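With one protein chain removed, the remaining protein chains of the complex are shown where they sit.
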Amino acid sequence: MITINEIAKLVNGKVIGDGAVKVKGISALAFAEANDMTFAFDRNSLDEAGRSKAACVMFSDDVTDYPKTILKVENMKLAMTVLYNAMLEIIPPKKGTIHSTSVIDETVQFGKNVSVGPNTVIGSNTRIGDNFVVGANCTIGRNVTIGSNVCLYPNVTVYDNVIIKNNVTIHAGTVLGADGFGYIPKDGKIYKVPQMGTVILEDNVEIGANVCIDKGTFKDTIVGAGTKIDNQVQVAHNVTLGKNIMIAAQTGIAGSSSIGENTLIGGQVGVADHVKIGKNVKVGAKTGITGSVKDNASVFGYPSREASEARKLHGLLSLLLRNRRKIQTLFRKTPE
Amino acid sequence: MITINEIAKLVNGKVIGDGAVKVKGISALAFAEANDMTFAFDRNSLDEAGRSKAACVMFSDDVTDYPKTILKVENMKLAMTVLYNAMLEIIPPKKGTIHSTSVIDETVQFGKNVSVGPNTVIGSNTRIGDNFVVGANCTIGRNVTIGSNVCLYPNVTVYDNVIIKNNVTIHAGTVLGADGFGYIPKDGKIYKVPQMGTVILEDNVEIGANVCIDKGTFKDTIVGAGTKIDNQVQVAHNVTLGKNIMIAAQTGIAGSSSIGENTLIGGQVGVADHVKIGKNVKVGAKTGITGSVKDNASVFGYPSREASEARKLHGLLSLLLRNRRKIQTLFRKTPE
Partner (left out) sequence: MITINEIAKLVNGKVIGDGAVKVKGISALAFAEANDMTFAFDRNSLDEAGRSKAACVMFSDDVTDYPKTILKVENMKLAMTVLYNAMLEIIPPKKGTIHSTSVIDETVQFGKNVSVGPNTVIGSNTRIGDNFVVGANCTIGRNVTIGSNVCLYPNVTVYDNVIIKNNVTIHAGTVLGADGFGYIPKDGKIYKVPQMGTVILEDNVEIGANVCIDKGTFKDTIVGAGTKIDNQVQVAHNVTLGKNIMIAAQTGIAGSSSIGENTLIGGQVGVADHVKIGKNVKVGAKTGITGSVKDNASVFGYPSREASEARKLHGLLSLLLRNRRKIQTLFRKTPE
């Protein structure tokens, strides 16, 4: 529990009312329970929040005659984010429980305070750290290594040998460590290349729903510390992602490519295999990258160009479209 | 059960043979059981159908000397569709059964005639209406609200607080209500923005396999009544989809965008965040939309253009390609 006065300091807000009131969580109005901080974007929802169970309401304006404590902040999204992350460090994890229907091999080693949901399966020789929370119907293979403060939502599949470090969150339906797509066509048959590496997720990684990260062929597929991956992203075998990268939904990174730290990648981007993308790069949505990209570049389009060039190209195409009769005239007048 | 004479009226068909024969379902030849209506596209499969268990065969031509009743229709696909939808309203649902291996919290409230498949997990305070059918290995969270006549295929994940209204079907592997992709990079760290809204699916929605629909940040992500979503589509946080929209496979709608009713969206389309697409819009496959689109527009390409302009651009590029020597000549002759 944390007092509203303490929260006000954290988020640089102003308390209107009783700042000694204590808060345990944050939530939208519809789901607010006693001891929750909720929020309102307009007077109507402010009135509604006044009648809710919440202990306190975040609002962006001054309020008088209100039945609950108000925390006035300038930027609600930023304030909520600061508060949420602070609470993650303050609030102790819930006491762990292992559901009776889970199927856990007798050789599995657990840290303290572990929660395992119904019907989740964990294979032999897997080692798991403290404060682990895994939802229902997950499958974790053999010889998997999982650090502390890891959360897996339902229906996640972790293949044998995968390594997940600390403070990692993985959303539902995601698959870690499936075989990379490697084949050698020969004499009318297609031979499978054995995939012998694994997947390593470094600290503070968050991965969305229905993502696929394949194991490496000879070496490992690596997701660097702090990197965040959105839903339905595909990371192929042998890829190395650096630190603090953000990859939006439905992007695909082909085999053996690498991406440097702090790079931002839009949605539905495609990165070809064996490509090196530098640090602090910005890649626009739907861009297709087929060659290396230097540090600090901004790229866009397919095949990709420097973003300002790509914008000029778009303008140029519009100019050509408007003048297509003139183009026909020019071609008529010009010999081969 | 419904007689072939009754079906003939529904689909505007002609009965050849005994119209009093009763039908209970429709199915392909390979899976046809007694009391089923099957179909044939040519004389060979018609002969085969004559030897099947089916009660009646839909065909598009006149037939004589046939061992079963024929229902002659002009448009097989339309006739089957009309029949299928009529039967949905006529045929009573199968008697519900709750499998002994399912894990259902004691606080869950069920309507009448509920079927729960093996190993499916339902969390506390979830309320479910009549005629619910959920397949095996699904995970439904806490405080979820589900209406009547809802069907979930296997391996679906529904996060806490999601609201599903009536007559909704969701195919396997789909994830509803995972966290939206919201982060604030600050001082070399990436802070997670708390995702506090939920997902609301209105009546008569159908969602394909391995789809992701994220919960909202402060408000909810909404899928309007009658909207149909194909496989592997991504709907990000705070999106509002109107009524009767159709979205083909692998399309992604980024955060906080909205789409008006009756809009048709092709496959692999990308819609940027905070964009407003109007009603009755047609969006061609693979289009990338980065700005607002007016009602009744047709758009195509990336960045998207009015569809007729995009077609002209494609023709113009072909013209330029054919004349690239002339272009070089023109550039040579033209000063900077």
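Labels A and B are assigned to the chains in the order they are written; within every chain, residues are numbered from 1.
As a convention for this text, a residue touches a chain if its C-beta (ideal position, glycine included) is under 8 Å from a C-beta of that chain, and two chains touch if they have at least 3 such contacts.
All of these numbers come straight from a predicted model, not from anything done at the bench.
Of the listed residues B:141, B:173 or B:216, which contacts the missing chain in the full complex?
Of the candidates B:141, B:173 or B:216, B:173 is in touch with the missing chain.
Could you tell me which of A:5, A:35, A:139 or A:280 touches the chain that is not displayed?
A:139
For chain B, which residues touch the unseen chain?
26-28, 30-31, 39, 41, 76-78, 80-82, 84-85, 99, 101, 117-119, 135-137, 153-155, 171-173, 206, 208-210, 226, 228, 230-232, 244, 246, 248-250, 262, 267-268, 285-286, 314, 317, 320-321, 324, 327-328, 330-331, 334-336
Residue-wise, where is chain A in contact with the chain that is not depicted?
101, 103, 119, 121, 137-139, 143, 155, 157, 159, 161, 173, 175, 178-179, 181, 183-185, 188-194, 196-198, 210, 212, 214, 217-219, 232, 234, 236, 250, 252, 254, 268, 270, 272, 288, 290, 302-303, 309, 312-313, 316, 319-320, 323, 325-326, 329-330
Keep in mind that, in the parts below, only the chains that are shown with their structure count from here on.
I'd like to verify one number: the distance from the centre of chain A to the centre of chain B, where each centre is the average of its C-alpha atoms, in whole angstrom.
26
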